[in-house]
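All protein chains but one are shown in place.
Labels A, B and C are assigned to the chains in the order they are written; within every chain, residues are numbered from 1.
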Amino acid sequence: MAIDKRVQSAAAAMEGVRDGAVVFISGFGGAGFANKLLVALRDHGAKELTLVVNSATHRLSLTHELIAAGQVRKVIASAGRGRDAGLSVFEQLLKDGKMEFECVPQGTFAERIRAGGAGIPAFYTPVAYGTDLARGKEVRTINGRDCVLETAISGDLALLRADIADRFGNLTFRHAQMNFGPAMATAAKLAVAEVRATQDEPIAPDRVQLSGVFIDRVVAVGA
Amino acid sequence: MAIDKRVQSAAAAMEGVRDGAVVFISGFGGAGFANKLLVALRDHGAKELTLVVNSATHRLSLTHELIAAGQVRKVIASAGRGRDAGLSVFEQLLKDGKMEFECVPQGTFAERIRAGGAGIPAFYTPVAYGTDLARGKEVRTINGRDCVLETAISGDLALLRADIADRFGNLTFRHAQMNFGPAMATAAKLAVAEVRATQDEPIAPDRVQLSGVFIDRVVAVGA
Amino acid sequence: MPGLNRNQMAWRAAQDIADGTVINLGIGIPVLASDHLPAGRDVFFQSENGVIGVGPAAAPNEADTDLVDAGSRTITLRSGATIIDSTASFAMIRGGHIDVTILGAFEVAANGDFANWDSRIPDKGPLVGGAMDLAVGAREVWAIMEHNTRQGAPRLLERCALPLTAVRCVRRVFTDIAVIDVTDAGFVVRELLPDVSVERLHARTGAPFTLAQDFKPLVVPPLPV
Partner (left out) sequence: MPGLNRNQMAWRAAQDIADGTVINLGIGIPVLASDHLPAGRDVFFQSENGVIGVGPAAAPNEADTDLVDAGSRTITLRSGATIIDSTASFAMIRGGHIDVTILGAFEVAANGDFANWDSRIPDKGPLVGGAMDLAVGAREVWAIMEHNTRQGAPRLLERCALPLTAVRCVRRVFTDIAVIDVTDAGFVVRELLPDVSVERLHARTGAPFTLAQDFKPLVVPPLPV
């Protein structure tokens, strides 16, 4: 049967997502937020989620809607600070002890996700050595470099935004949309991409930026 | 001063390469062998080299010319077997104890080079656990998975083949030319690419397959 | 009593490739499986050198040494193909994104231990390639091998004698006379050539086995060697 990973709606793309899922959310600095899928996940209603997202609170991402809807138990991120002087919903939950938070240096965050998708259970990195974020972690000096042991992050669902998908799930990205998306897709059991448009004809081999092997479902949502 | 990484000849691209250098050589299965640079390195005459190359003996690579010229002390590779029933020069040197050889599973080989370029001093992998190639290596069970500790490989020189280079050193590759090239370029102090053609105008941002940040010298050698 | 030839072994393995999967075929007999895929199954063949979606071999006049698979064969690309670098390719392999790998083998043990890389040829250089990565990383590892060595010794064993490629990884073995699953309870024979008796199979196999509940004859079409 001809491979075709296109689904009809963002809602359909959430089929099978369960309570307690570990959810990767791509996007950085305004580019690559899968906001249509985030709304679909909110409407889907899965609870007790762990979000793995660069920022818990970026103003252009709808991640905060999942948090505000009470669907989130824990966030793993490099940023959890709201823009305003007052507290964001996320920060208030954190203050009240109703939210778990794991703060990870952004490069270690990206590398741990890559490791999850690349079959590397753990790695040593010099980043964070000697800081509060290395507290409790194994340290080791390798070739004179003080390092921290970091473990892979794997998850259940990845939500990413791309530009074009073909029916094989191959993706192209506009400008800086890629960011965490490719790594997250590799580390999740179910990887879903919202795209501007899907097409029947394959993307040319040398234009594909993420292989459809890593993508399970794509949904066209327009610009 | 406008950045321009183009040099006039393969010989000029070898300037400064010293005896004892650790040299990455890209290429796999016939694609991406930097044979013009290999000849230039042979003529350059640097000795006591350690070669980091997928195969010590691939028939379409001129790696064997460096070996035959007596310039090589050690090879790190996933393959060291000649095609013929008799012994290749490499195998004869190995048999005579005049060549060191480190046999590495191909994926671990690639990942160790990536680690060298990515600032990851060491990582755990399940590959090779319980085999002769894990002998003497630290083992550890992580999340129920038996793993081996592998260390990064960094080097002095990387030789790769690409299709087009712009003056910034940005590269595109034809078909399967990429293979180990991008990782090797990141792990070497001096990364040199031979290409079919160079151009003054920049390669379009979304067509670049390896950033010129990783490339020091490019030389046009034709098809 | 001749067993299956190379193409017949590859054909039999190909029948078990599910629609929609991502597969890596080792050099030798396994790579022939791509010629025998049942009609209507849409699969992606991945090759370690980074080709995702290997198509048929290139016609001689279209052969291009830049477009090859990990076995140095000049190939074409299928619809939807792309090419990634070796680091990404092995991240894909080790990360569990390959549904099945079919690999040539020297020996398979009853616990799934697998030996296919070092047959101890005197003085020849070592060659491991991507075998260990595939054996550890693919979701399922299938082995294809002659049931016995040329000297008649069994290749299905209690314990491998040759250096291991990976521990406890083989799920299914296609030999020239049988199809055998490797289970927690050891070898389970699923199919056997009609003209090979179970007693004969015991004599040719180096470890105990049981017959599958749906045990049946191994039937393949005539195919050129």
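Criterion: contacts are C-beta pairs under 8 Å (C-beta built on N, C-alpha and C of every residue); 3 or more make two chains touch, one makes a residue touch a chain.
For clarity, every value in this text was computed on a predicted model and none was experimentally measured.
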item: In the full complex, displayed partners of the excluded chain; value: A, B
item: Omitted-chain contact residue, chosen from B:118, B:134 or B:220; value: B:118
item: Missing-chain contacts mapped onto chain A; value: 28-32, 54, 56-58, 60, 78-82, 87-88, 90-91, 94-95, 101, 103-108, 110-111, 113-114, 125-133, 146, 174-183
item: Interface residues of chain B (partner: the chain not displayed); value: 1-3, 114, 116-120, 166-168, 170, 186-187, 202-203, 205-206, 208, 211-214
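The criterion applied here is as follows: only the chains that are shown with their structure count from here on.
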item: Rounded Å distance, chain A centre to chain B centre (Cα mean); value: 33
item: Distance between the centres, which are taken as Cα means, of chain C and chain B, whole angstrom; value: 29
item: CA centroid of chain A to CA centroid of chain C, Å; value: 35
item: Shared-contact residues (touching 2 or more other chains) in chain A; value: 118-120, 206
item: Residues of chain C engaged with two or more neighbouring chains; value: 83-84, 91, 93-94, 136-137
